[in-house]
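For this depiction, one protein chain was excluded, whereas all remaining protein chains were kept in their positions.
Per-chain numbering from 1; labels A, B and C assigned in written order.
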Amino acid sequence: MYRYDRQTLLSVTREGFVRTRRVRFQDVDAAGVIFYAAVFEYCHDLYVEYLEAHGVSLVEVLKQRQWAAPIRHAEADYLRPLRFGDEIMVSLPVAHLAESELTLGYRISLAGTREVAVVAQSVHTFVALPDFKRCPVPEGVFMAFQPLV
Amino acid sequence: MYRYDRQTLLSVTREGFVRTRRVRFQDVDAAGVIFYAAVFEYCHDLYVEYLEAHGVSLVEVLKQRQWAAPIRHAEADYLRPLRFGDEIMVSLPVAHLAESELTLGYRISLAGTREVAVVAQSVHTFVALPDFKRCPVPEGVFMAFQPLV
Amino acid sequence: MYRYDRQTLLSVTREGFVRTRRVRFQDVDAAGVIFYAAVFEYCHDLYVEYLEAHGVSLVEVLKQRQWAAPIRHAEADYLRPLRFGDEIMVSLPVAHLAESELTLGYRISLAGTREVAVVAQSVHTFVALPDFKRCPVPEGVFMAFQPLV
Partner (left out) sequence: MYRYDRQTLLSVTREGFVRTRRVRFQDVDAAGVIFYAAVFEYCHDLYVEYLEAHGVSLVEVLKQRQWAAPIRHAEADYLRPLRFGDEIMVSLPVAHLAESELTLGYRISLAGTREVAVVAQSVHTFVALPDFKRCPVPEGVFMAFQPLV
């Protein structure tokens, strides 16, 4: 399983795929900062949007039931707290493709200062349906992530 | 569509089906009190548990695809704020059955003082699958809610 | 407490404040359609964005602790199910101002067909901090909602 080390995700200079959003009112917890699990929602939203923007509709994939890409591993490093209303850039600068796996490296920065608040990654395993046996990365997905390899 | 008025939900003396839980760390929003949508999660959790405790497994219902009970209407009145760690009683004291609809009345109270914090209700419409046409309330569900009618 | 009737929210012709978004992968529940509480998140996101766009930063309001606007009542009518990936228009066409209350009427439509999927509303009560006594609608908020009255 391919994993990025935290330093790589911090130092990569490529911008990659970026979307700006705000930390929502309800994404904050009782300590007054973003709840740690919320960043995984931001990352997954970006993943869905990246696929869509590169010709792979996850809605269609789920309808066709040919393959699935369950997450095998996820992790995040939190460098500074995010608060309600913070304008953030969620970016996907790097991806790594293996035979039947895809590792995605994410970065969340404050839009104003570009200070990195979180680096994260997810490892997706491709399986053929309905038997859930590992399969090669589907060609459409393989092509979609070429710009980030 | 049958709806309870707020006063009825406040004044009903029957305890009904009750579960105790705590307001979670992440259910709070940037204002430091429970996010208003979270109470609908608490109510739905109780609905699933009520059905299970009265012989209707929603897991099985979803597998069998004979019928569904989408929510047609939901509402809540917020009487006092709830905070992280508050021990609350979520209760389902009343239900109303119509030809193809079920209205459920909920109440959320502080466990210590029994002060009511929220009253809520949901109206479920029963439909036959796969064509989504209205159907009578399934007998198992009809029987399950008799104690609350 | 001022409440819209469902028919008013369905038939109002004013577009009001509109934002387009997609139903998220994780907003869906085990029945394969949007979880009913998720629409309240969409409405609240729009409320925050409306305020921001009309000169009232909720971030600043929370910092200054002069007043708060807790939700006293919320409700939604669900007319058709929404699914993962659906492109929707969340709109705020109408608002009603009273002495110390604000009622907001929302509508969620499919972006393509403009069919209404959900109508919803929330009633906010204005209170002075730190004593939580009712106060008049703050002038900035009062002015902000004039276009929708």
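Structure notes:
Criterion: a residue touches a chain if its C-beta (ideal position, glycine included) is under 8 Å from a C-beta of that chain, and two chains touch if they have at least 3 such contacts.
Note that the structure is a prediction, hence the values are computed from the model and not measured.
In the complete complex, the hidden chain is touched by one of C:Tyr4, C:Phe17 or C:Phe35, namely C:Phe35.
When the whole complex is considered, the residue among B:Val59, B:Leu129 or B:Met143 that touches the unshown chain is B:Val59.
Mapped onto chain C, the interface with the missing chain covers residues 25-26, 28-32, 35, 37, 83-85. Residues touching the missing chain, restricted to chain A, are 30-31, 33, 35-38, 40-41, 44, 58-59, 62, 68, 70-78, 81, 122 (touch as defined at the top). Not every partner is drawn; the one left out touches chain B at residues 24-26, 41, 44-45, 48, 57-59, 62, 83-85.
One rule holds in what follows: only the chains that are shown with their structure count from here on.
One finds 29 Å separating the Cα centroids of chain A and chain C. With centres set at the average Cα position, the gap from chain A to chain B is 35 Å.
Within chain A, residues 25-26, 83-85 each touch two or more of the remaining chains.
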